[in-house]
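Every protein chain except one is present and positioned as in the full complex.
What follows is subunit A.
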């Protein structure tokens, strides 16, 4: 890997996109920054950004070649939330390898690598804690409250936080399917520092953390992941055969649910529940504001969980 004082140089010599870690240039402010790396999420951001802007001190959104107006929508939503000064919009102009074999073949210090993309994105953070978040993940009201508390409670703890999420496949404005058949659990929130950077794994990147770090698992019902059935959810994968990877059980499950729903067989999938919103309420709002807060716990009744 090429030398770069205080960070990581990229092999293509694109110096503007070398990684310079913020802790090498000054003291980090207390607080939590949410980092979105997005491509064509214009449809989801009006649901995703407002609760996140309510929960954390700062949001960084890195656009990666969207052609659906994602940056403009994001800026507009941040301004409408009165949070423009807590919102950083930036772009990463390189084509990034797709998760899977294409990623495997890409060196980690290439601007085309997911690893470098993540490291560069997180180097934009100026607070002592950071979290990655996807452009299709919507916090519930309980989720906002939980993250708002953690945004100051985590300070100095060194803990990493895992947030369960529930995939929601949207059939229409009033009907969606929530997947409560598996527990999708992933660490999302980490301190900033040299022990918490991204490294290359086989299919994608992983974020490192010390084995001694405390792991805090948040309760269910804080977050849903939107999947529109009229869009190709698997476009960012370089192949859709997940059977050969034991590290991609989440993708296998998502593929199982997606295939069943597009074939009209949703009722046959264990743990998949159909939800219909009352007239005049969008099903996403219904699920995050009414259905989930009142749903009986535990939401996911299967013993096993998917930690990905």
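Please note the rule applied: a contact is a pair of C-beta atoms (placed from the backbone, for glycine too) under 8 Å apart; a residue touches a chain by one contact, two chains touch by 3 or more; residues count from 1.
Definition applied: contacts and distances are computed from a predicted model.
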The complex's invisible chain, by UniProt name, from "histidine kinase", "Extracellular solute-binding protein", "Sugar ABC transporter permease" or "Sulfotransferase family protein": "Sulfotransferase family protein"
Full-complex contact with the absent chain, from A:30, A:101, A:181 or A:249: A:30
Among A:89, A:104, A:216 or A:260, residue touching the chain not depicted: A:216
Subunit A residues that touch the omitted chain in the full complex: 30, 42-43, 46-47, 50-51, 54, 141-142, 145-146, 148-150, 152-157, 159, 170-173, 216-220, 228-230, 281-282, 284-285, 289-290, 293-294, 297-298
